[in-house]
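Shown here: the complex without one of its protein chains, the others still in place.
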Amino acid sequence: MTEHVATNETILVVGGGISGMTAALEAAETGKNVVLVEKNPALGGRTSQLYRYFPKLCHPTCGLEINQRRLKNNPRIRVLTLAEVTGIEGGTGNYTVSVRVKPRYVNENCTACGECAKAVSTEVADPFNYNLGTHKAAYLPSSMAYPQRYVLDPAIIGTPEADAAKAACKYGAIELDMQEETLQVKAGAVIWATGWQPYDAAKIQPYGYGRFKNVITSVEFERLADPHGPTGGKLLRPSDGKEAKNVAFIQCAGSRDENHLRHCSRICCMASLKQTHYVREKYPEDGKSTIYYIDIRAIDRFEDFYQKVQADPSVSFIKSKVARISEDEQGNPVCWGVNTEGYKRYTTPHDLVVLAVGMEPSVKGVNIPGHIVADSSGFIEADPANGAVFGAGCASNALDVNRAVQSATAAALRAIQVVNKVAKAEA
Amino acid sequence: MSANTAMAEKYRNNFLKEIEEQVEMGDWVKMCMQCGVCSGSCPTNFQSAWEHPPQELFMMIRAGKREEVLTTTSMWNCTSCYNCIVRCPRKLPITHIMHGIAEYAHRLGVAPKMQPTRFFSGLFWKNATKTGRVNELKLSMGLYFKNGFGAGVKEGMKMKDVALGLIKAKRLNPFEILGGHTCKDQKGIQAMLKKAYEIERSRKAAKTAG
Amino acid sequence: MAKHEYAFYPGCSSQKGASASNYLTSVESMCKTLDVKLTEIPDWNCCGASIGYAEAGELPRHVMNARNFALSEKNLPGQEIVATCAACWLGARETRERLTHSDTLMADTKEALKEAGLTINEMPEIRHMVEVLIEDIGFDEMKKHVKKPLEGVKIAGYVGCQTNRPFGVDGESFENPKYLDNMVEMVGATPIPEYDMKVTCCGGALAFSEPDKAQAQIKDIIESAYDHGAEMIVTPCPLCQANVEIYQGQINQKYGTKFNIPVMYYSQLMVVAYGGSAKEAALNGQLIRARRLEEIAAK
Partner (left out) sequence: MAETKVAAYICKGCGLGERLDTDALVKIAQKDGKVPMAKTHDFLCSADGVAMIRNDVANEGVTHIMIGACSRRAKTEAFHFPENAVARANLREGVVWIRPDTEEARETTQDMAEDYIRMGCAEVKAMAAPGGNPNTGSSKTLLVVGGGVTGMTTAIEASKTGYPVVLVEKTGALGGMAGQLWKRMPVHEPFKSPADTGVADLAAQVMGDSNIKVYLNATIAKTDGAPGRFVVQIATESGATHTEDIGAIVQASGFTTYDMNKLPELGGGKSPNVVDQLGLEALAKAAAAGDGVIRRPSDNQPVKSVVFVQCAGQRDPSGTHLAYCSGFCCNASIKQAMYFKDANPSVDTTIIYTDLRTPGNGEDFYRSAQEKGVIFTKGKVSGVQPGSNGSTVSFHDLILDDANATIADVDLVVLATGQVPNSGVDIFAVPKEGEGEPEVKPISILNLNYRQGTDVPQLKQGFTDSHFICFPYETRRTGIYTAGPVRRPMDIAQAREDATGAALKAIQALENAELGRAAHPRSGDLSFPKVRLEGCTQCKRCTVECPFGAIDEDEKRFPVFNESRCRRCGTCMGACPVRVISFENYSVNTVGAQVKAVDIPDEFSEKPRILILACENDAYPALDMAAMNRNEYSAFVRVIPIRCLGSVNTIWVTDALNAGYDGVMMMGCKSGDEYQCHFVKGSELGRVRMSKIDDTLKTLNLETERVRDLEVAITDIERVPEMINKYVEELVAIGPSPFKGF
């Protein structure tokens, strides 16, 4: 990664998750200059917070390692972290994009030695772990963090803690007077890859997320299973740290629901099928999973994964949208509902309930700077009216990783087509 | 030919269409995706199982199980708590559909005769519309005496304490039996309702014809 | 002139000598304190209630409510309609929704109304009394008038169904509405926010037609109140109040329980807190007397 001046032959990629990184890398490896804008202090996005991928059960960090190596070796990509796009002016082949960059308070001198963290005692919520845990106010976002550079939480700026951190750094890496700045970046095309956010489970009132400690979301469950996570990879339930051996997975938590998300989020069925594997992996003896579903959407080649899980005696499937959750004296969440296959009523206690929360675009169509055509869920549509702003990955649809990467690769080509035209015109 | 057989004839093998045209909110039935949230949300279904919970009724309607649907006691268990409505991911007005199917079965005279709520429901409406306002005493008496005088006295005795309590608390007026609260313009109300029934009947007939 | 004026739709159960007459009494004294003027809609009629469905049919049901709208518009032009009864409020609001969204239904309704020499030109707002209290008066104003805080009285807020679903009070959730707890707190008593039966159905009209089914549900509602240490239950709904209060004896017989918990209206709590007499609060209207409140009222 190096600094190069952005021109209208540059491709600007918004979002440094797997889609944004892919789009940036594919474009750069085809010889184009790219500016990659990420709002978090490190690249990786949503997938870097997953423990395993379906259907291979391999680890997202493995692909992230490869992509980061591609990035480190490629001088054509300029990465801006803690940066957000606030405006897009101009048109196809000639955009000026305003990028607001928040202060990191740490410069490139940082060697990630960790002395600043030792000097700081303030703990702040750890968003990488969906706030299930905390970390120091001087922190490396994760072991895979790229750039591998510490961050100071604004909470301690102006406090003695910050001075202590500065004093602890031998390399002059800490700059407490860093200010927020807004850059104007020229670009011929923009790839919008801001990805997705989990639907706010608290809005699904009958499930009592927020009221019942042992009702959590599928993304939080990923962190529990991950060795890098707050429990060091143990499936312990939040209320009392008890081992969660009897786990319920509730599908369509927000999705396929006109009171919440109208669309099907596509990934949740596979994600829950995958997560039953976590339960079995951690508790081979007496782990037990129950999936409450409307339709199991193990689409195309994923079907065999579904068939494998179906064959597993520790997993049971109940065709039912759980009506409500209550809590019993032991703090077990109790699922109430009717199995619609032959009308069987149930009120079943579990150790832990995992809500397979739906996907919504992190930036809804209407909130994207510029006039972008999006569907009713806020996903960017492919539309000539969008000029050279191309949606990629989950900003364009509810996609699994594989499809998101395809989408990002396609978006890269569309952007390249534009900057090639610009180059031709200028030649 | 009874109203029921007439309708059965008319809609032969398309019970769904019959429901859509003849039942209030019936055109929503096709929108159900069988998630079962209504059945799971229904309080009486958990206190004392419905023969067929809402989502199953919807499926039975699509499957043309006319007889079973119209004669079941199920809908009559609805307490109008509206849990199903607020939770349905397809926004089906389930409470109203339940009432609608019940009303239709009642209209066709195939609803279970002895279903107490069916009886009370009719009784309530007659009571309320007779004078424009509900006469709670007559309402309860009417309910207790539905199975004749003897049964009525027995029922009434069961409720003796409750009744006396209410009277003592001035929340039940024994003299209501002699009239009680009424609206002034009863003539107007009757005429208005008569018209309303006419219109509704003709609208439904129109659909049948169409 | 009063601070707030509304067209009032008391509903059948609130009439003199009817099952919720104590509700009306307490509401009247409450409104006096808060300077709210309720003018009864002349010759109003029954809303039909949800239970009327077997005979009501669609149009007649809406016509009944529409008649009240018409009367209100004619006699109390420009005033919002306020109901104290959950069923009346819901019935009227449903009619309002349906008529606004269906021109046919509107036309048919007007045609029927003609027979009673009435018509509707504009749809009135239909408010429940608790909406008026929370949105128009506000907790701060309500609190100002508290003279005798109901200190140490632990009260389970039982919201029930029809003031809560499908419309509910703005900003409240269907599963865990908080306004009733807030009102309990406002009058100086101790709420029980974790009371988990607050929106469970009392069985509604089935209490009459199929008592066994309804009473099974009522039992849970009362049991949970006791489990949470409540010494009384408060509700905004006449049918809830009646069902939960008057069958306790029968439930005790059937299940061998020893239920004897007073079930009050929010308006009764407020009147007592506002320094009103037991009579003004219609405490004599309880089958199960609320001794604690009577004591406070007597002070």
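Going by the order they are written in, the chains are A, B and C; count residues from 1 in each one.
Here, a residue touches a chain if its C-beta (ideal position, glycine included) is under 8 Å from a C-beta of that chain, and two chains touch if they have at least 3 such contacts.
On a predicted model such as this, the values are computed, not experimentally measured, just so you know.
**Student:** By the document's own contact criterion, which visible chains does the hidden chain reach in the full complex?
**Tutor:** Computed over the complete complex, the missing chain touches A, B.
**Student:** May I ask which residue of A:298, A:322, A:335 or A:368 touches the chain that does not appear here?
**Tutor:** Result: among the candidates, A:298 touches the missing chain.
**Student:** In the complete assembly, which of A:7, A:96, A:122 or A:148 touches the absent chain?
**Tutor:** Candidates A:7, A:96, A:122 or A:148; residue touching the omitted chain: A:148.
**Student:** Have a look at A:223, A:263, A:288 or A:345 and name the one touching the chain we're not showing.
**Tutor:** With A:223, A:263, A:288 or A:345 as choices, the missing chain is touched by A:263.
**Student:** Touching the hidden chain in the full complex, which residues of subunit B are there? Just list them.
**Tutor:** These residues of subunit B touch the chain that is not shown: 14, 16, 30-31, 33-34, 55-56, 59-60, 62-63, 65, 90.
**Student:** Go through subunit A and note every residue touching the omitted chain.
**Tutor:** Touching the chain left out of view, subunit A contributes residues 1-2, 18, 25-26, 29-31, 51, 53, 56-67, 69-70, 72-74, 108-109, 111-113, 140, 143-144, 148, 170-171, 226-228, 232-233, 256, 262-266, 295-304, 307, 319, 340-343, 375-377, 379, 381-383, 397-398, 401-403, 405-407, 409-410, 412-414, 416-417, 420, 424.
We adopt the following convention: only the chains that are shown with their structure count from here on.
**Student:** If you tally the C-beta contacts, which comes out ahead, B-C or A-B?
**Tutor:** B-C
**Student:** Tell me, please, which chain's centre (mean of its C-alpha atoms) is farthest from the centre of subunit B?
**Tutor:** Computed centres place A farthest from subunit B.
**Student:** Centre of all protein Cα atoms: which chain's centre is nearest to it?
**Tutor:** If we average C-alpha coordinates per chain, C lands closest to the whole-structure average.
**Student:** Between subunit B and subunit C, what is the separation of their C-alpha centroids in Å?
**Tutor:** Distance between chain centres: 23 Å.
**Student:** For subunit B, write out the residues touching at least two other chains, lowest number first.
**Tutor:** As it turns out, subunit B has residues touching two or more other chains at 83, 86.
**Student:** Quick check on subunit A: which residues sit in contact with 2+ other chains?
**Tutor:** Residues 206, 324.
**Student:** For the complex, give me every residue of subunit C touching subunit A.
**Tutor:** Residue list for subunit C touching subunit A: 173-176, 196.
**Student:** Which of the residues in subunit A come into contact with subunit B in the complex?
**Tutor:** Where subunit A meets subunit B, its residues are 206, 252, 256-260, 294, 319-324, 336-340, 343, 345, 347.
**Student:** Spell out the residues on subunit B that touch subunit C in their complex, using ranges where they run on.
**Tutor:** Subunit B residues touching subunit C: 24, 43-44, 47-48, 77, 79-83, 85-86, 95, 99-100, 102-103, 106, 111, 116-122, 124-126, 128-129, 132-134, 136, 139-140, 143, 158, 161-162, 165-166, 168-173, 176, 180-181, 183-185, 188-189, 191-197, 199-200, 203.
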